[in-house]
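One chain of protein is taken out of this complex; the other chains stay put.
Order of writing sets the chain letters: A, B and C. Residues in each chain are counted from 1.
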Amino acid sequence: FTACQITDTGGIDDNSFNQTAWRGVLEAQTAMGIDARFLESQAETDYEANITSLLGGECDIIFTIGFLLGDATQEAAAANPDQLFSIVDFAYDPPLDNVLGQVYATDEAAFMAGYLAAGMTETGIVGTFGGINIPPVTIFMDGFAYGIDYYNAQHGTDVTLLGWSPDTREGLFTNNFESLDDGRAFAQNLYDEGADIILPVAGPVGLGSAALANELGVEELMIIGVDADLYETDPERGHVYLTSIVKRMDATVFQVIERVMAGSFEGGVIVGTLANGGVDLASFHDFEGTVPEDLVAELTALRAGIIDGTVAVGPN
Amino acid sequence: MSVNEALDTARDKLLERAAPGRVQFEDLVIVPLFAVVAALMIGALVMLATGVDLATIGRSYVALVVGSVGSVAALSETLVAAVPLVLAALGLAIGFRTGLFNIGAEGQILMGGLAAVIFGFTFANLPFVLLMPLSLLAGAVTGAFYAGIAGWLRAATGAHEVISTIMLNLISYRLLDYMLSLDWVQREGRADPVSRSVPDAAELPKLLEWLDPNLRVHAGVFLMLLAVALVYWLMFRTKLGFEFRASGASPDAARYAGIRASLIIVVAMATAGALAGLAGANQTLGVLGRATPGFSAGIGFDAIAVALMGRSHPVGVLFAGLLFGGLEAGGRQMQVDAGVSIDLIGIIQALIIVFIAAPLLVCAIFPWGFRSDPKGGAQ
Amino acid sequence: MSVAETSPTRAVDLAAKRRTRIVGAILILLGAFLVLVFGDAPGDATFRLSRPRDTWVLPDLIVPAQPFIYIAAALTAFLGARQFLRGGGRWTTLSLGLGLGLAVMAFLVWATAENAFSLTGMLQATMVRAVPIALGGLAAVMCERVAVVNIAVEGMLLAGAFTGALMGSVIGGWGGLLSAVVVGGFFGFILAALVVTYRMDQIIAGVVINLFVLGLTSYVSSQVFADMRHLNNAPVFRSIKIPILGDIPVIGPMLFNQNLFVYGALIMVAVSTYYLFHTRSGLRARAVGEHPRAADTLGIDVYWTRYVHVTIGGMIAGFGGAWFTLGSVGRFDENMTGGRGYIGLAAMIFGRWHPVGALMAALVFGFTDSLQQKLALLNTPIPSEFLAMAPYIATIIVVAGLVGRARAPAADGKPYVKE
């Protein structure tokens, strides 16, 4: 049994997005002894070519990682009805028989992150920036923004968010998922404007922001990670991450492999939510003692509220 | 013997061409072959140095060959990769021969490709026989215009084309982002920068789809061959080509000969841009069916290497482009089969060019064999 | 007998006059443009000059938007009119510079109207973003002054960044920095060997080095770093605040509270200016760039001089490259220089082959870059893509309008063949 993966342009070693998905394959490799192959996309034009070079019957399932591979995956799936695909961050409507989409209600976790950030900021200003203005990115920023609003509404505070406005859908974007240096410069920009907590939603670009926080010290600047628990994937600078909004692609990828092996693969979509553990807020790690107990309690309640639907993740 | 007869014999003697000798053969066949082999050997050393074991190295080179020429699918992928490289490199070669160092193919590809897409979906009702050629034309014209800006700046103000084309590349990325976010360009229902798709009638038809739907090779191959022939004709058979080459070889002599240097600069840049624009249109109409950010994928830069390696000669460019295309397609297979990063291909490409462009270096490394008095440098 | 007199003809005056006239007209139009497009800015623009924790806290600079813009427009138009009526000489360039400066200020005020941002932060970021470009430009200056065109600056920056990350992770920041400089120098040496000894075309050699370095660093990064993360985790040189000077408002953070690389760049620009224009070796280097044969007949070793300077250029680029990793994010990533070497080349031409000029040009790039990020936060109605284009368009305009005729070293790009 061979599982193959095609990464997006950030590369397999991006410490976040692609790497998390690949970990799912690797875990399956350890657990079930399957073969694993990957192919990195260097550019957006590589998607189709990469899929093509994995066709030919060697791969039992092909994972395509990322929203931007949506079109290429769809075409390949249509041309090769016998080949199974699974794509992260994309759901087809109507669903395709041989493609299983994996999407995540990241806004649920981001909502909690926003609430947390609003509760933790000392300057009353938090910031965010994204890679590209695409739904899998902005859904983080939306949830984050609504979480802050929710906190403001609950506590009568006036915490502001720089870098994203859910209404105009305009904000700060690096326009790439690669430049760490941009990550640092964008964080510096937000810091200069008073932000002391920043949520970079741009894959490895956020590592650049972490470098800045590391230099300034966490009293000045904290970072909220995305995709993976960056405290663990970026251990050298783990202490700057207040928390991470995790998107358990490893778990869903693993699940998909299990389904294929069990013969229960069906086209459609898997949605990761707070409820099923597909998305979550990571532990505070080094900040465990720093986050006030009240706030921790509120977050626990908030989490329950989101899961049971009493708190709506959206504009209030 | 009369004076006239003497003149005639002298004349006939002058008309004799030297037969291609050992030197030319070495130059055109042995040296490139040698360069490829030497580059692959050094590539193997790099792999060794990074802890790749010998068996894997062997496997990766087998994969490289299989992935580039080992099957119909591989050949198809090689061609798909080669077509835009050759088209863009032909344009650059014209520039080099005209003394213009145009780094702007990347931007011209983007603008040309985008224009082709916009034309394609805007006039979606036209029949194939009109829509496809006209979309290509739109790409070529836009590329020509975009390159023409740099040409005009050079001709009118003396602004160096290296700088202006680098800047135009950077501008084109942003311009593309902007255009892709416009309502009438952006695909319905999408927030990310992706254009509407072109109708089938605008696409370059796939040539081998009947054999296997995954064979992506498309009619751009004919476009490429046509362009090679056309550029050859243009450069070496026409007045315009003579003007290009004269301006490039000696701007002062060209001026003396009554060639209007400014005009030639603009025309040469525009021609180069048209070819790059075609390369872009070829990517959007033949491969992607739409425009996304960065669909140029560095082809414009790789094309510089292809043009240099092909010594700015259309036929040389064709072979260099096929070689680079093959390396790219094979490189993918290499990563899949042997787990060796495709980035190795970049190293190999660079080394090939070094060995071709610096014969003195080859002589220094391998003092036996090769001609003793190479004239240094390509072009 | 008398020596024939010559008289300057009117035609000369005419040519000079036309230039002044054109500049005058541009300035007047610019003034009108400012009023028409930016004239209706409401409220005040607030520029924060200090951070709360600064030693000396300056009050925010509050500028009433509309009056300021009108005054700036009037001044610009006045400069233009002055040009038109009795301008000329040095005034032409000066007026143009002043006018453009006023226009930029007016634009900033318009964008910030009813809003606020940290001017100090922007200037500090300007400096930071300028560093790799300035160092790349300086490296190119060193090479082109001895007539070797260095397209490979990009590759040398990338090599420096890579080496900085790798060796920084293994033997620490200073070791990493030193290695980056050495590796940059190594590629400089390779370039020199290819073009001087093996007489390869200079541009081909540069392109090849770029391709090679990009391939090699990307290859190692994905082949090795992916598994061995500890090899790609270098310490970052922190900012060092220079006592007292660093506390000066606005200027302090920009110039005196930066990391090693900023200081290094400033010092290198100063040193190389002194070197090139005031020392014996500099004179010889420039002679090699201008007239290698003359230098040769005077016993100056042209090849050796080129080797040395191109290698030094490579070392400077290696240092500049290390900024990306050791001076910024501590981690290497594929193609992380992202074309800044090419922008460095542009800065060199923009700066007329002079170290200080290259630095100034780099600052212009840095400024527009950081400005664009600020504007993205200010929600101006201008699409962010156009703001991002601004520095590039500015470069084209400047190169076309002002330095189109700037003179490169006479032998630039030409190989020298010893007899």
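Methods note: a residue touches a chain if its C-beta (ideal position, glycine included) is under 8 Å from a C-beta of that chain, and two chains touch if they have at least 3 such contacts.
FYI, contacts and distances are computed from a predicted model.
*Asks:* Out of "Hydrogenase expression/formation protein HypE", "ABC transporter ATP-binding protein", "Integral inner-membrane protein" or "Phosphoribosylformylglycinamidine synthase subunit PurQ", what name does the UniProt record list for the absent chain?
*Replies:* In UniProt, the chain that is not shown appears as "ABC transporter ATP-binding protein".
*Asks:* Identify the visible chains that the left-out chain touches across the whole complex.
*Replies:* Among the chains that are shown, those touched by the missing chain are B, C.
*Asks:* Using the touch definition from the top, which of B:156, B:229 or B:253 touches the missing chain?
*Replies:* With B:156, B:229 or B:253 as choices, the missing chain is touched by B:253.
*Asks:* Which residue from B:240, B:315 or B:363 sits in contact with the chain not drawn here?
*Replies:* The single option touching the absent chain is B:240.
*Asks:* Pick from C:94, C:228, C:245 or C:294: which residue touches the chain that isn't shown?
*Replies:* Residue touching the absent chain, from the options given: C:294.
*Asks:* Could you please point out the subunit C residues that touch the chain left off the display?
*Replies:* 1-4, 6-9, 11-12, 15-16, 278-284, 286-287, 290-291, 293-301, 407, 410, 419
*Asks:* Can you name the residues of subunit B that touch the chain not displayed here?
*Replies:* 7-8, 10-18, 237-240, 242, 245-246, 249-250, 252-253, 255-258, 260
Basically, only the chains that are shown with their structure count from here on.
*Asks:* Could you give the fewest steps needed to travel from subunit B to subunit C through chains in contact?
*Replies:* Shortest path length, in steps: 1.
*Asks:* Looking across all chain pairs, point out the one with the most C-beta pairs in contact.
*Replies:* More C-beta pairs are in contact between B-C than between any other chains.
*Asks:* What's the farthest chain from subunit C if centres are computed as the mean of the Cα atoms?
*Replies:* Looking at centroid distances, A is the chain farthest away.
*Asks:* Can you compute the centre-to-centre distance for subunit B and subunit C, using the mean CA position of each chain? Integer Å is fine.
*Replies:* Between these chains, centre-to-centre, one finds 31 Å.
*Asks:* What is the distance in Å between the mean C-alpha positions of subunit A and subunit B?
*Replies:* Computed from C-alpha means, the inter-chain centre distance equals 38 Å.
*Asks:* Provide the list of subunit A residues touching at least two other chains, using ranges where the numbers run on.
*Replies:* 40, 175
*Asks:* Using the touch definition from the top, which residues of subunit C touch two or more other chains?
*Replies:* 221-222, 334, 388
*Asks:* What part of subunit B is in contact with subunit A in the complex they form?
*Replies:* Those in contact with subunit A are residues 67, 73, 77, 80-81, 177, 181, 191-194, 213-214, 216, 283, 287-288, 290, 292-298, 329, 332-333, 335-336, 339, 341-342.
*Asks:* Touching residues of subunit B toward subunit C in the complex: what are they?
*Replies:* Interface residues on subunit B, with respect to subunit C: 46, 50-52, 101, 103, 153, 156-160, 162-164, 166-171, 174-175, 177-178, 181, 304-305, 308, 340-341, 343-351, 353-354, 357-358, 360-361, 364, 376-379.
*Asks:* Which positions of subunit A touch subunit C when the two form their complex?
*Replies:* 11-13, 40, 162-163, 165, 168, 170-173, 175, 178-181, 183-186, 188-193, 204, 207-208, 211, 214-215, 236
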